[in-house]
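See structure below.
Heads up, one of the protein chains got dropped from this complex, but the rest are sitting where they should.
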Amino acid sequence: MFVIVYFAALLVGSSVAAYFNQRTPFLLLFTLTLVSMVLGIVGGRGALEMVAIGAGVLAAAAMVSYGFKEFLIQMAEGDAGAFLKGGSTLLTALAVFTALTLMSFWFGWGITEIFVGLIMLTLILAPLSPETAKELRTAPLTAAFGMFVIFIYAVLGIFAPWIAPSGEAEVITQAFAPADENLLLGADQLGRDMFSRIVYGARNSVGLAIVATLSAFILGALAGLLAATKGGWFDQFMGRFADVIMSIPSLIFSLLMLSIFGPEIHVIIIAVAIIYAPRVFRLTRAVAGNVVVMDYIEAAKLRGEGTWYLIRKEILPNSTAPLVAEFGLEFCFVFLLVAGLSFLGLGIQPPTADWGSMVRDNATLISFGDITPLIPAAAIALLTIAVNFVVDWMLFRSSGLKEN
Amino acid sequence: MGDIARLIGQRFGLGLIILLAISIIIFFMVELLPGDIAQAVLGQSATEDNLAALRKEMGLDKPAVVRYLAWLKDAVLFDFGNSVVTQEKVTTIIGDRFLNTLFLAAYAAVIAVPVSIALGVVVALLRNSIFDRVANVVTLSFISSPEFFLGYILILYFSVNWGLFPAIASISEGMNFLQLLERTFLPALTLVLVVMAHMMRMTRAAIINLLASPYIEMAKLKGTPPWRVIVSHALPNAWAPIINVIALNLAYLITGVVLVEVVFVYPGIGQALVDAVSKRDFPVVQACCLIFASTFILLNLAADIGAILTNPRLRHPK
Partner (left out) sequence: MTYTRDQVVLDRLAQAARQGSISRRSFMNAAIAAGVTASAATGLWTTSAKAMPKRGGTYRVAQHDGNTSDQHDPGKYQSNYEISMTHTFRSYLTMINADGTLGGDLATDWSATPDAREWTFKLNSAATFHSGAKVTATDVLASMNHHRGEQSTSAAKSLLESVEDIVDNGDGSVTFKLGAPNADLPWIMPDYHLPIVPANADGTANWQSGDGSGPYRLVENEFGVSSRFVRHEGWHGEGAYFDEVVFLAINDPNARQTALVTGDVDACSLLENKTLALLGRDPNIEVDNISSAQCITMPMHVDVAPFDNNDVRMALKLSINREELIEKITFGAATIGNDFHHSPAMPYFPSEIPQREYDPDKAKWHLQQAGMENLEVSFSTADSITTGAVDAAILYAEHAKAAGITINVVREPNDGYWSDVWLVKPWCMVTWGARPTPDVMYTLAYKDDAAWNESHWKNPEFNKLLLQAKAELDDAKRAQMYHDMGMLARDDGGTVIPYFPNFVYGRRSNVKHVGQLSPAWQMDGYRHASRWWFDG
């Protein structure tokens, strides 16, 4: 019965598409039909159901993304961010946000949560204006999907205590209890609610990763741009200094740092920033190095412009693309480094939920096909993919290509 | 080419200074670590008398600076001394292991570098297509799970369920080259998956970044097919960042594979370094770190030379 309905739906779908001369949907649906036939023969009904579910999930994701994109466009056209304009640029908002996040890490999450929430709201609303509405229309569905996922994670992280059904460290049931209506994702090795821990993990892991990656970028990019512009001994010195740090393996370096200064959150952030800053430095230096030798920079120099002007107005705008691409990747490397640190017993202090440590705690179960460790791993993967989708779109936009 | 020779000479000189700086940093960081060698060697069951006797035997009663200078004097003559813990020569402890590490890194690099550059070019050509998205999602999923976890998943499928490759990459003297390749396939594959996304995405980004340049527009207007625009016009100018990322990842293949070694029981140098740090075995830590540092310096030098060769403008700073 299922099989008949399934194929009927596919065929009707592709015929409708063909009738209305819609090439892409037709090709997609018809390919799906053909693939389903092969799979149905090889894998039987189970495989077909898998394909149906997969297609359904993809379609749902696409619809949600489309809806979210339209929502953003509507907001933008209504000029939702207008009241925030007037002097406050994106950059200062970012700086305040970073400072607040840093502070909330050091002084515990209290009233600062509200501040972080406000800042996030500003960040989302501020760029929404009729001009960006046009930009948003060009955004592919994948970018909209990425923005939607990031938005959801932000909500999860900020309102974790209200969303999570039980406490971060609260033991409520048997170890590895299966999922039911009370435990959305089952329980972990101590009988804590997996869903609640994932929600709290969004706050802890993502917060830590954002702060650490931003610090690394600010440090590294600034040094790289300065080195490229100034050149000479300063360039040489910074280059060799970066070499020194980079030539010490990151795991060993953090092991040494954290053993000496104690496994505190701010030590982790500083250690991660020091480890990743040289990588950003090298890339910035290479990209900016190519820009610096361009003729228009020569011209600006001859005009007698200062270093800071050169960096801000000439070099930075022309080297953002690779930097933005790098940000998306470094962001998820930081997750992994923190997971590696907890491998050495140096990561975030338990019972604080952290996705990396959650994967590690139950990693051996994967050898028996148990999916417990896959849940936090999927949470990391989803965020990484989402961030990189958005990054891809921005990259595409900043490259100035207007095709498609 | 004379300027490049000068650059190389200059860099070697600087390299030596960097190595010296690293040896000082590592020595004093190990000194600063809580606990000391004697405690680490004797463990939980040590008493004060034991510790004092052992410290004396190991020469730890001398001040740190004296010990560092003594080490440096020998190291200059390429004598890295004996392990404080086992009294064996450092070179015998890490010699074979370093070769193993190099072998695994080369194995992974030979697969990863060409594949990811080719993929990067194709993806830049077909940007925003389904193929682009799929390649992106797949490679990103690989790097977003911790590498030991990736290793576990590969072991589960390739050796436990399908029995295609051995789960343990323990290698011995008598194996021929093909056996070696088979034994070390899974760790190499793990490493390939880990480094591929980074290189592929950088290639794509660097190429796309150039697509709006006037000379590319020009080539397009002349009617050059898109793949030719990318391969013969964009790619040559995109090499600098790509080479940089390749150098970074090659260095990672050599210095950052501790967890893969542990998961696949591969006798590489990373494991030796972690053991040595936990036992505070300073000469071994120092030798390993200097090997890693030299690898880095050489690869970075290669990357810089590569960048200069591909962008002649850099050769004549105005």
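Residue numbering begins at 1 within each chain, and the chains themselves are lettered A and B in the order written.
What we mean here is this: a residue touches a chain if its C-beta (ideal position, glycine included) is under 8 Å from a C-beta of that chain, and two chains touch if they have at least 3 such contacts.
Model, not experiment: these values are computed from the prediction.
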Filtering B:Ala53, B:Val138 or B:Leu181 for touch with the omitted chain leaves B:Ala53
Which residue of B:Met29, B:Val123 or B:Ile155 touches the chain not shown here
B:Ile155
Among A:Gly13, A:Pro140, A:Pro161 or A:Gly191, residue touching the chain not depicted
A:Gly191
Mind pulling the chain A residues that touch the left-out chain?
169-171, 175, 189-191, 255, 258-259, 263, 344-346, 349-351, 361-365, 367-368, 370
Against the chain that's been left off, what residues of chain B make contact? List them.
33-36, 39-50, 53-54, 57, 83, 85-87, 93, 148, 152, 155, 159-160, 163, 166-168, 170, 262-265, 267, 271-272, 275-279, 281, 284
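In this section, only the chains that are shown with their structure count from here on.
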When the C-alpha atoms of chain A and chain B are each averaged to a single point, how far apart are the two points in Å?
25
Applying the document's contact rule, which stretches of chain B touch chain A when the two form their complex?
14, 17-18, 21-22, 25-26, 29-30, 32-34, 127-128, 133, 136-137, 140-141, 143-149, 152-153, 155-156, 160, 197-198, 201-202, 205-206, 208-209, 211-212, 240-241, 244-245, 248, 251, 255-256, 258-259, 270, 273-274, 277, 289, 292-293, 295-297, 300, 307, 311, 313-314, 317-318
Interface with chain B, chain A side, in the complex: residues 140, 142, 231, 236, 240, 243-244, 246-252, 255-256, 259-260, 279, 282-283, 286-287, 289-290, 293, 298, 321-322, 325-326, 328-329, 332-333, 335-336, 339-340, 343, 356, 359-360, 363-364, 366-367, 369, 373, 377, 380-381, 383-385, 388-389, 392, 395-396, 399-401, 404
